[in-house]
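Omission of a single protein chain aside, the complex is shown with its protein chains in their original locations.
Order of writing sets the chain letters: A, B, C and D. Residues in each chain are counted from 1.
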Amino acid sequence: MLTVKDLVVNYGAIQAVKKVSFDIHTGEIVTLIGANGAGKSTILKTISGILRPTSGQITYQQQSLQKVAAPKIVHAGISQVPEGRHIFPGLSVQENLQLGAFLRRDRANLAQSYQDVYNYFPVLKQRRHQDAATLSGGEQQMLAMGRALMAKPKLMLLDEPSMGLAPIFIQEIFTIIQAINAAGTTVLLIEQNAKQALSIANRGYVLASGHIKLSGTGAELLANPAVQEAYLGGKL
Amino acid sequence: MRTRLKANLVWAGLMIFGFILIDGLEFAGIINTFIENMLVTIGINVILAIGLNLIIGFSGQFSLGHAGFMAIGAYATGIITPTITTIGGFYLSMFIGVIIAIIAALIVGIPTLRLRGDYLAIATMGAAEIIRLLINNLKITNGAAGIFNIPALASWATVYVIMCITTIMTVNFIHSRSGRAIMAIREDEIAAEAMGLNTTRWKLAAFVFGAATAAVGGSLHAAYIQTIAPSDFNIMASIAILIIVVLGGVGSITGTFVAAIVLGALDTILQNFGTLRMIIYSLALILIMIFKPAGLLGTWELSFKRFNRQEVADHE
Amino acid sequence: MSSPLLTATQLVKNFGGLNAISNVSVHFDQNELIGLIGPNGAGKTTLFNLLTGVTPVSAGTISLYTDHGVKTVNGQTPAQVAQAGVSRTFQNIRLFKELTVLDNVRIAMTNHYHEGFISSLLRTPKFYRTETAMTVAAEKLIAIFDLSAVADQPAKNLPYGVQRRLEIVRALATKPKLLFLDEPAAGMNPEETADLTRLIRQIQQDFHITVVLIEHDMSLVMTVVERLYVLEHGALLAEGTPREIQQNPAVIKAYLGGDA
Amino acid sequence: MQTIGQQLINGLSLGSIYALLALGYTMVYGIIKLINFAHGDIYMLGAFWGYYVINVLHFSFIAAMLSAMLFCALVGVIIEYCAYRPLRHSPRITALITAIGVSFLLENGMSYLFTANTRSFPQVIKTVTYHLGSLQISNVQLLILGTACGLMLLLELIIKKTTMGKAMRAVAVDPTAAQLVGINLNHTISFTFALGSAMAGAAGVLIGLYYNSIDPLMGMTPGIKAFVAAVIGGIGSVPGASLGGFIIGILETAVQAIGLSAYKDAVVYLVLIVILLVMPAGIFGKNVKEKV
Partner (left out) sequence: KSNGSSQGNTAGKTIKIGVNMELSGSAAGYGEQEKQGIQLAVNQINKQGGIKVGNTKKKVQLVIRDNKTSNTTSASVAAQLVNNDKVVAVVGPAATNAGTAAIPNMTKAAVPSVSPSATDPGYTLQKSGKVQSYIFRACYQNNFQGSSAATFVTKTLKAKRVAILTDNSSDYGTGLTKAFKKAYTGTVASSQTFQEGDKDFNAILTALKHKKIDAIYAPGYYSELGLIIKQARQAGIKVPIVGSDGMADAKLAKIAGNSNANNVYYTTPFSTKSGTTNTTAAKFLKAFKAKYHTTAPTFSALAYDSVYMIKAAIEKEDSANSVKIANGLASLKNFKGVTGTITMNKQHNPEKSIVVEKLTNGIVKQTYNVK
């Protein structure tokens, strides 16, 4: 579905992503794990068109994305749930969701999409008229995911959805990711919480200082001693 | 310890060299009244802009009212020196101007420094306009007609020496505990407070210091140009100083010097373009900002200490 | 029982209609290592903000036991609270980004080294003396935490984990008796978290201070702290040792979840 | 008593002029946090456009006003494209200086091309004064008041109800996230500039007609006053801009009415400062405290 080949991304003089290649097949959950500053978020931002690659190709359904503007990428079916949530403060929960559907022209099906989001996240329905800025961290994370879902994405990019969440929320979020995937959305998941991420992923890649170090199925990586040592905190 | 002494000596040497150079050129007739005028204007602008750079660049307070404090210094000199026409009278007037400017800065600063960003800019702009309108309507300031025939008590040498002193004091301010405190507040006010810094007090210190230098600049302006009027100190005057600061690089004292010189020279050259002058000037302004968004020098500083050290300058 | 350092009684905080903290009483003793946990939005950060003066309390008293006796610190500014010996880090890192590591630390020492305003403008010997003493002290602290190599780097250039460490060093430089850490391990991977765990223990022992930390990472909390408070909906849900808390059904239901 | 009534009318019609200008300021500031110093000069361009099309092309008043709105919208978009867009990721103070540069350029460019002289605006609508007892109000005053209120409502509707309006608000609070939901930043910002500048264009023609005197520097003072109005009302807020405009208009009138005309601007600035001290984000502005 999505192929990234020899991707290089620079911030000025700093090279954050160095020749990274990976691919995602339709229907999968693929996870990207790695230490802080490994370049995970940078890759996601580049796929979404917020950043421009220095070199390399990003191909999505036979279409090359590296020169396409961000809104067109959303239109093509890729939605991102950004790191740090980035909900729109000052707008209500419902308006946030409306903006998620900004590019949708199929007004008839919108009601169904709201229904779907509210099914995944019942708390959002309760809060739909509340200013999004006053939601708690967990609720904001749900809103960010809900907003991305409103675009009816074929591929959803999730950047550390569990960051800063209470353990009980983390479990819930992972369950919901699986549900979203089961409903037909392909998922690229970035996680610090490698154990949980790998256990729900079909495949995973390990990123270290801008390079892909390892790849394999979720189970393989979970069992890999090197991964355990570095990213799973030894024996946990 | 040695590097510090060496660096200080280099600076002192540079300043003395500058003085002798100008003096020599003046003696040789290469610097005529016209060029002297330009140099003095640059010098006064440096004094004004350094103070504003301290406020904007280092303490991160966006003030748009610098001309108001300049007006106070200028009027102190304009009012006092015609009666006490001595050099002593001039310095007395400068001192009084600085004191009044400090008081005014406290009155303006204590309430308004709580405001953030553009709101502070608008409030300080308003305060400066209030100062100007008071001057415009008072008897002692001779209203809109302004004051002329002010005794010429400041020569280029006075301006040069005071410019050096102001620069040294400002740089010393920046490279001290006070300077670090105001920069910390600029970077993150909440964190600075959590480190035990009384943010209001430090912000006020920078604001008042800047206002005092503005008054010094105003005082020199009055004594050199010998004519002042309220319209010299309007919003556009504050903006002119702001332009120097931003063009040079917010947070770079060296940049302020460079920008004051570049703009001073540009302004003089443009006199040859008659009516087109302001059009060229505005285009130049826009283009410089687009191609050098961080100002001519960014936050870079000329430093002699650095040359003595082994390590490479920090990179962005 | 060790002697008390800070006690907060019946704290209340309302944001408009929202009751963010309701009748919370806590006490922290000398040389303790305490954890504060609870679901998102429970009011943990708000509690820190109340205790450090960042947010004024709606009701309740906060008393700090200093060398000079008991001091009521509610109603004081964050700067005053900091000067009284309470320091903190922030949930979202708040370093002085453009300034160097050394300056970040020296700024925190501002109140301990008075060089005099005039003497700093005139560069008197007193200025140089104080400045040198301060720099030496700062460099020592930086060395202890393995940051000497980056002392001249602007804070923004440091990797995330190092920034978190610097924030802790900076907080220590104010010479606190009580240190609040807000989610120090957020966004760290297990390896980095393990390093942090060691660091926190070391600080508490070497500097003889009390550390209170908010954390969602149970691997950190449960290994390091001696005592835990659990907040939910702005109220205390439980208090106890890690072992007690892990088995508390209410906490499991509200916070830890099924198989933690 | 009648004098007070008449002064109120004076204040409201002056206020409606500030309000009209403040609307454009507030829109642009709301979205890219730029004090668009050139806004007052776009208003001047609108007035000159009206002057030209009425005098030379013999446009009707309505045609003149609509074409001025269109023309100014275009100018606004061009200015944004050339002078502000390249600086979108630069410090805001840089963009502010560019805005000042653009302002200088428009003022001096117009002075250069058409001389700095004042000229009288063609009186295409004959002034009719209505008397209500001893109160009087002219048709042009009513027209301005009506336009100011009408445009305010229109803007509020656009921002609150249309998709573009939501996009504008989204871009204002979080440009990156806005891109991630498929909003085109450039289009949205251009649209905002077009809208704000069109307001200025309308104001230019109306005020030209009302005062019958236009010159290349006419935008300077009202521009600053309008910005103050926008700040008083809470910059970014459309009703706030109008309210701020009316407050300043009435305030200036009141100060002059009691014979302190020399201090009219000083009082305006004093009130500005006092309002900001009590409400640091203006009357309708949200005082977003940073969450620690």
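Convention: a contact is a pair of C-beta atoms (placed from the backbone, for glycine too) under 8 Å apart; a residue touches a chain by one contact, two chains touch by 3 or more.
Since we're looking at a predicted model, the values are computed, not measured.
Undergrad: Checking the contacts here: which visible chains does the omitted one touch?
TA: Across the whole assembly, the hidden chain touches B, D.
Undergrad: Check the options D:Asn36, D:Ser67, D:Asn108 or D:Thr147 and report the residue that touches the missing chain.
TA: With D:Asn36, D:Ser67, D:Asn108 or D:Thr147 as choices, the missing chain is touched by D:Asn108.
Undergrad: From the list D:Leu217, D:Leu270 or D:Ile283, pick the residue that touches the absent chain.
TA: Touches the omitted chain: D:Leu217.
Undergrad: From the listed residues B:Gly60, B:Gly109 or B:Gly146, report the one that touches the chain absent from this view.
TA: B:Gly146
Undergrad: If the hidden chain were put back, which residues of chain D would touch it?
TA: Per the touch rule, chain D residues meeting the hidden chain are 3, 6-7, 10-11, 13-14, 17, 108, 111, 115-120, 123, 127, 129, 136, 138, 207, 211-213, 215, 217-218, 220-222, 252-254, 256-259, 261-262, 265.
Undergrad: So that we can see where the missing chain sits, which residues of chain B does it touch?
TA: Residue positions of chain B that touch the missing chain: 32-34, 36-38, 41, 82, 136-137, 143-146, 148-149, 151-152, 221, 225-229, 231-232, 267-268, 271-272, 274-275, 277-278.
Everything below uses one rule, namely that only the chains that are shown with their structure count from here on.
Undergrad: Between chain C and chain D, tell me the centre distance in angstrom, where each centre is the average of that chain's C-alpha atoms.
TA: 48
Undergrad: Please report how many Å separate the Cα centroid of chain B from that of chain C, as a whole number.
TA: Centre separation, chain B to chain C: 40 Å.
Undergrad: At which residue positions does chain B touch at least two other chains?
TA: 190
Undergrad: Residues touching two or more other chains, restricted to chain C: which are they?
TA: Counting only residues that touch two or more other chains, chain C contributes 54, 90-91.
Undergrad: In the complex, go through chain C and note every residue touching chain A.
TA: Touching chain A from chain C are residues 18, 37-41, 91, 159-161, 183, 186-194, 216, 218-219, 254-258, 260.
Undergrad: Over in the complex, which chain D residues touch chain A? Could you list them?
TA: Residues 163, 166-167, 169-170, 173-174, 176-184, 286, 288.
Undergrad: Mind listing the chain A positions that touch chain C in their complex?
TA: Residue positions touching the partner: 35-37, 134-139, 160, 163-171, 192, 194, 229-234, 236.
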